[in-house]
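Note that this is a trimmed complex: some chains were dropped, and none of the rest were shifted.
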Amino acid sequence: MRTGVWLVGARGSVATTSIVGGLALRANLAGPTGCVTELPDLRGPALPAFADLVFGGHDVVTTPLCKRAEALASAGVIPGRLVAALPDELAAVEEELRPAPSGDTQADRAAAAVRDLAGFRDRHDLDRVVVVNVSATEPAARPHAAHSDPEALRAALSGPDEVLPASSLYAYAALEAGCPYVDFTPSTGARLPALHALAVERGLPYGGHDGKTGETLVKSVLAPMFAMRNLAVRSWSGVNLLGGGDGANLADPAANAAKVESKQRVLGETLGYVPQGDTRIDFVEDLGDFKTAWDLVTFAGFLGTRMRMEFTWHGCDSALAAPLVLDLARLTAAAHAAGRVGPLTELAFFFKDPLGAPTHSLAEQWALLTGFARALHAAAPGSADGHAA
Amino acid sequence: MRTGVWLVGARGSVATTSIVGGLALRANLAGPTGCVTELPDLRGPALPAFADLVFGGHDVVTTPLCKRAEALASAGVIPGRLVAALPDELAAVEEELRPAPSGDTQADRAAAAVRDLAGFRDRHDLDRVVVVNVSATEPAARPHAAHSDPEALRAALSGPDEVLPASSLYAYAALEAGCPYVDFTPSTGARLPALHALAVERGLPYGGHDGKTGETLVKSVLAPMFAMRNLAVRSWSGVNLLGGGDGANLADPAANAAKVESKQRVLGETLGYVPQGDTRIDFVEDLGDFKTAWDLVTFAGFLGTRMRMEFTWHGCDSALAAPLVLDLARLTAAAHAAGRVGPLTELAFFFKDPLGAPTHSLAEQWALLTGFARALHAAAPGSADGHAA
Amino acid sequence: MRTGVWLVGARGSVATTSIVGGLALRANLAGPTGCVTELPDLRGPALPAFADLVFGGHDVVTTPLCKRAEALASAGVIPGRLVAALPDELAAVEEELRPAPSGDTQADRAAAAVRDLAGFRDRHDLDRVVVVNVSATEPAARPHAAHSDPEALRAALSGPDEVLPASSLYAYAALEAGCPYVDFTPSTGARLPALHALAVERGLPYGGHDGKTGETLVKSVLAPMFAMRNLAVRSWSGVNLLGGGDGANLADPAANAAKVESKQRVLGETLGYVPQGDTRIDFVEDLGDFKTAWDLVTFAGFLGTRMRMEFTWHGCDSALAAPLVLDLARLTAAAHAAGRVGPLTELAFFFKDPLGAPTHSLAEQWALLTGFARALHAAAPGSADGHAA
């Protein structure tokens, strides 16, 4: 199952790490640490092999991919030896990177993106292309009447308005090109009634939102722990110190607000009440591609006794995100192959703010995910239970 | 369903907190924070009400219960107003406390304990009595040939040897008296082939071992998190600083070793490999009934990138343990009423070193526990599905 | 040397803790833990004894002092037994508390305050009264032409303008009444050219600003450590989570800004450069009178190697501040007795933002302070070197 992975923001940290890692896995130069789809509970015949993944993407900047990779290597995100070992493979991906589509109207730009996607699929004879948005987080989008309906949307896009935020225009183009779409960012992406309707119309699945890689990941196991023990969480305060491109962008208050809100949601929904406290994001350039999060939780136990827990998480966001991008591409490709349409709520495990928000408990999300994978594998051509291709 | 809760170590911190809390719940002076059996997923008709619990127990010391309660109040473990509000209720429990049984042989001492239990059941017209061991942790027990078989055991107990460690002699007496037995400590308790056979013979359930209240509780959600994300845990080191009676006892290297071993087990079994690092227990008198644990986890992500997490847990052990003691008494009483026999492996949620060790993941233990409770409630007399008593 | 301690904000947490503590020390019910002036390097004949301190003050609220004291006791700030043991003493102080002075113009209000101070001095036959501002932190004051000169100030105060912020009006009244003035808050207080001139005119000393009790105290030893080791601090980020009255007030962005700025100053001035990172203050009601601060420091060592340090400080602000208020009252009284006039820069040890800012290193501030005390003691009537009273 030859599968294209088209990355929006293809020259960013997450995308570059995903590409280098995907190429290294294909070349057997690295193992799948961090790749959830390689765990016994998830792997199986429905998923495209790493060797079947082909990378391409859009970006607004033109820094060569190998330069970004070298920069990430010297920042300690990826091993320099991998970058040095894959010059031809990186050059081949470089060939498949395109500037952000241009055109007078959003309709023109969408059409250009559709051509980029179709060309990629054809050149590489791909069974399908999954579009994954890993570009910079946008400010919250402004509502527009045309967001509610595909016909209205199509009409409005041909006009002079900036009807859709960039993430949604990419989602629109993906769907128009027959490609499933996954949003790894907190941006709007496919989360508009018009785009949902379009996905259904075209028989396409989509997934999102906002990859869960650090503090929120930890929250998604600690909050259920407090809930299962009937302990009363009184306050949960956090600070996220981060450098890197995404950090600078999030220092922008509008983007920050979007991100913070998706981070706090897990608490209220898991505990059934919202404890005191806030989560802050601060930019500290010196931290580079690493992030340090500190959280303080105060809670009351039996007869009101006051207790507390704090944790510090020091993670490399791109290294945590990249294997999930590969996982999402594989799982979404398999879902598409299996004929799944609409929001992939079973992918909640991967996201801070999952579509359909079935649960914020990591363990319950895991149960959903493994059930999903089992069903895909059971139905897959190569499986004992599956029917012939 | 009038239910006796017989506490071995009844004048200790955990026992006293359990008693004060149980009385306060009965008197509607406190809510059930920390009581797992009051969560929507667990409560139901099979469980005895808090108002149906009657307390008694054994201890080797004679400090009056109300003095221990006052000491715990001034240490901040329980609210002084509760102790002040329950003088008669505490005095009534005091009436039901007995010295550790004496006698020339272990058989004599067991017989004395059986008489204590039977007298308690009769005086209060109880449907059943659950014996819960919350006495001081013992050093690891010495093997003895008579541990393998009830007949051999019975014979040996009448001889001059100290055949059984105290925790197991209490378990033996409980079973002989027809009482289910739960071990909240890491001591041997019912974990001997002879005692298992005896429980089966008498149609009794038993549960254990070692209440999971602090660092291990956190491990039981964090270790699965790393496993589910396919992150490679390189080292996990911990230190537990604790004061209090249990702390002084654990400073004894033999008891310490038993405790540390049950703490590390969760990692190896959850991750599938044992990371580097140790867990230490140190006695720091100044911490009183509170415990501070610090853990450092180093892990590798995608392409080998090194990351780390640390947490500090500052908890009051007795306040964490006491509601679980009540939960265990209620659940074990219900299991007994339902005719369950042998080890209650579905209680793994409560223990560091659960019988049968079905899983060390808190989420999976939760699934086992809620399934167990659902089945009990479905079969209970008061339930829609249950048959008449 | 009978010494009045007049507290502006006399019903607040810091003031109440200072009063209860001062009374308890006088009654020999408590030791001087936290009182710097009782250390061997500082104590001596120049200082008024605790038994010589008499308390009074202003506040805008009317909550009875004993109610505030009881509230602090149940919050764990002061022992309930002390409050219970000192009812008459607290009632006597209650007699000396006055509402914030009223009047049509600021001149009228200042005159009322002067009468309050003079009455207090007379009633208790005091050698002197030290006024200490421990009222709520004000927003940064607006400049006014009359701030530069006592004559202009006096004239303007009789007009309709709010010429001075409250803290400065209290300072003005104190000086007019012949009382030394200390500002324990970050407010403007005596820091205006007109008030400096007035202090000199009246031969009075003054001190401030902003008691150094938590994170900044730690910074004032850690920052010099990095400096003395020639380590390059790359970033220093902090978050202060605090409940209590002061916390709610500081959540007000204007007050917050004043406080944050005085907190960061120590770094730039000690290191000689300003590292990246910010200090945040967040209000978390659940923390009550306790504060948790977390700081992350990243630094580079030899050949650029990157390292990091983090600390968590969990302190009770009022318990840290109150003994310093007593220390400041004693030292300032002694300075006044010794004829010192103008800013007491040797008190820098006590402040986040010390007058004259001679140094931000705690060790150097200590050297200044002990030298200051030695000189006072040497000149004191009771000392070997001093002249008769």
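Per-chain numbering from 1; labels A, B and C assigned in written order.
Here is the rule we go by: contacts are C-beta pairs under 8 Å (C-beta built on N, C-alpha and C of every residue); 3 or more make two chains touch, one makes a residue touch a chain.
Bear in mind that the values here come from a model prediction, so they are computed numbers and not experimental data.
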What number of copies does the complete complex in this structure file have, with 3 given?
4
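Assume only the chains that are shown with their structure count from here on.
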Cα centroid separation between subunit A and subunit C, in whole Å?
51
List the centre-to-centre spacing of subunit A and subunit B in whole Å, with centres computed as mean CA coordinates.
43
For subunit A, give me the residues that contact two or more of the other chains.
310, 312
Can you list the subunit A residues touching subunit B in their complex?
17, 20-21, 24, 30, 32-36, 38-39, 76-79, 82, 217-218, 221-222, 224-225, 228-232, 290, 300-305, 307-316, 319-320, 322-323, 349, 361-364, 366
Touching subunit A in the complex, subunit C uses residues 234-235, 237, 239, 241, 276-278, 280, 282, 284-287, 292, 294, 296, 298, 310, 312
